[in-house]
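A single protein chain has been omitted; all remaining protein chains appear in their positions.
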Amino acid sequence: MIAVAAGTNRIDPYLIPALDGVAYGLLVFVAASGLVVCFGVANILNLAHGLLYAIGGYTAAALLDGGWASLALALAVGVLAAAAAGVLLAGLLTPVATGNHLSQALLTFGVALAGGSLLVAGFGPDNPQVQVPSALEGSVMIAGHRYAAYRLVFIVVAAVLAAALYLVVRRTRAGMLVRAAVDDPEMVACLGVSPARIRAGVLAAAGALAGAAGVLGAPIIGPGTGTADTVLLLSLVVVVLGGLGSMAGTLLAALAIGEIQTLGVALLPSAAPFLLFAAMAAVLAVRARGLAGRWRTA
Amino acid sequence: MRGEVIRRVRGGIAALVLVGLVVAPWVVDDYTTSILARTLALALVGVSVALLTGVAGMPTLGQTAPYAAGAYACAVVGSRVSDVGVVQLVVAAAAGALLAALTVPLVVHARGVIVLMITLAIGELVVIVLGRWRSVTGGTDGLAGIPAVRPFWGLPALADDQARYLYALAVVATLVGAVLVLLRTRAGLVLRAGRDDETRLRASGHRVALHLSGAHIAAGAIAGAAGSLLVVAQQYISPADFGFDTSALLLLGVVIGGTASVGGALVGAALVIAVRDWLFGVLPGHAPLVLGALFVATVYLLPTGVNRARGRLRPPGVPALQANPPAAPDQATVAELRR
């Protein structure tokens, strides 16, 4: 009995950071999955991906008023707005030759800069407050600790979303096409669908995912001037760590990043600056051989 | 014959620009001189971006990483060890090369978009480390109060903006000259061949990964040396100097300058940085909006907007297209400029 109690005590202070890590990781996963689709299917490095998340975040800040209806509305508006922004981005990319990665990346960066500036102009330079539904405002007790109810619910919702995403990619026809396209980009050309349409569809889907993450995650990574950059970076690291295109790998990497950012900082505060870097180096070093083949063909 | 004329005209323009740069500090005010010195440092990073993107065929968004490593190494050495410029330059270049060497395994097998993604992630992670490693980097506040540099043992410290600018100019000119010489050796030849057709290069018995690693480390050393110049020019550095907007600006400048041309990269990077500085001066609120629109417009206007992805930017295995080569062989230098 004593040993068990001691064990509990040792784990105790890290329970909350660990839970936070799960919430953070799932959020980054939903955001990053949009980037995976974008890069895997359309072979575009979308530097405006963080902007799509920020659109969702600002929508949440503007529309949420503490009621459930406002959450549903914000989710609908945020997803639609971010998807529309994705389609707009695809339209801007149309004149750029496919396969010209440099021009595509630079164009999306320009859009990210301009779009970020517009968001600040529209919503002000201060980080807006996000009001969660009042029913979730309090905290719940977990193993003797208070934990924000919204985060707990978010973990559940994001887990459901991640599972749904997994099922869509694994089980549906559209998902099968996406997987095939990620495996063999030239296959898309054989489908007889115009590349511009595929690009629009892919960027709309990526926008919808990022927008949903932005609305639901607004109380965790809130809207602000640095949001777009933060989300873009975290998504990038997760995608690279996750093996560039595998959904399961991306999920694992996202959870690992979440834990590193929260539990890692709590456990090893002095090493905190290097943990992300070390994780990336370690994973890439271990998997370098396996990944090398993929990268060459990608 | 036309090639000869073009070469002469280019040489003439380069000489004129160099003369202009030397007399510049006596023409403009001190503030502009210090801005010019910083622009020179960034243009040198642009050269390292061109070396990787255009010559070696590894497009990069992460040259701010060795640039930052060099700058912080120089700042730390400058405040604690030595105020001699040569020492700081060597330390900064070594720091940049070391960081580049550490990241070689991450980038050397990747191609195209994936190199962009990985280098961008590396660059951003370096910025995060700079922001959090307070004891060495001063965190997001950065490092200030770095003592003035003396170029060589026994020389006086560079007290004013003019002297610091001329020091930066001399270093940039020397290093750019070294890069140009390097590109004329077999190393440059093999890199260009690899950009043309990597599989063919391998079939000839070349260790392609080794060449690319060498190019990556050399580019890291150049960016690191540029970091030391930034410290000299600003006497203050913070993580904000190395954000990913800087990487994107430099890449745009290099693309404008022709991707593979060292001179073009210098001019393009300097131009883009100057436009940004100017925009933030005249339009404090809306500079990012205009800058973003300029990015989009530039991409549309570039002759490279049409598909010119070649060599390593193309998935290996797809054979090289002999797409309408220019009619006369001596126009190749023109194509070279535009690439």
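A and B label the chains in the order they appear, each numbered from 1.
Please note the rule applied: contacts are C-beta pairs under 8 Å (C-beta built on N, C-alpha and C of every residue); 3 or more make two chains touch, one makes a residue touch a chain.
Following the convention adopted for this analysis, contacts and distances are computed from a predicted model.
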{"item": "Per UniProt, the name of the complex member that is left out, chosen from \"ABC transporter ATP-binding protein\", \"Metallophosphoesterase\", \"Quinol oxidase subunit 1\" or \"Acyl-CoA dehydrogenase\"", "value": "\"ABC transporter ATP-binding protein\""}
{"item": "Missing chain: touched chains present in the view", "value": "B"}
{"item": "Residue of B:Val190, B:Leu250, B:Val275 or B:Leu291 touching the missing chain in the full complex", "value": "B:Val190"}
{"item": "Chain not shown: contacting residue from B:Val208, B:Leu229 or B:Val299", "value": "B:Val208"}
{"item": "Chain B residues touching the omitted chain (full complex)", "value": "185-186, 189-190, 192-193, 196-197, 199-208, 319-320, 322, 325, 329, 332, 336"}
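Just so we're on the same page, only the chains that are shown with their structure count from here on.
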{"item": "Rounded Å distance between chain A and chain B, as computed from the means of their C-alpha atoms", "value": "31"}
{"item": "Complex contact set, residues of chain A against chain B", "value": "39, 43-45, 47, 92, 95-103, 105-107, 109-118, 121, 185, 229, 233, 236-237, 239-240, 244, 272-274, 276-277, 280-281, 284-285, 288, 291-292, 295-298"}
{"item": "Contacting residues of chain B [partner chain A, same complex]", "value": "53, 59, 61, 102, 105-106, 109-114, 116-118, 120-121, 124-126, 128-129, 131-133, 243-245, 248, 251-252, 255, 259, 285-289, 291-296, 298-300, 302, 304-309, 313-317"}
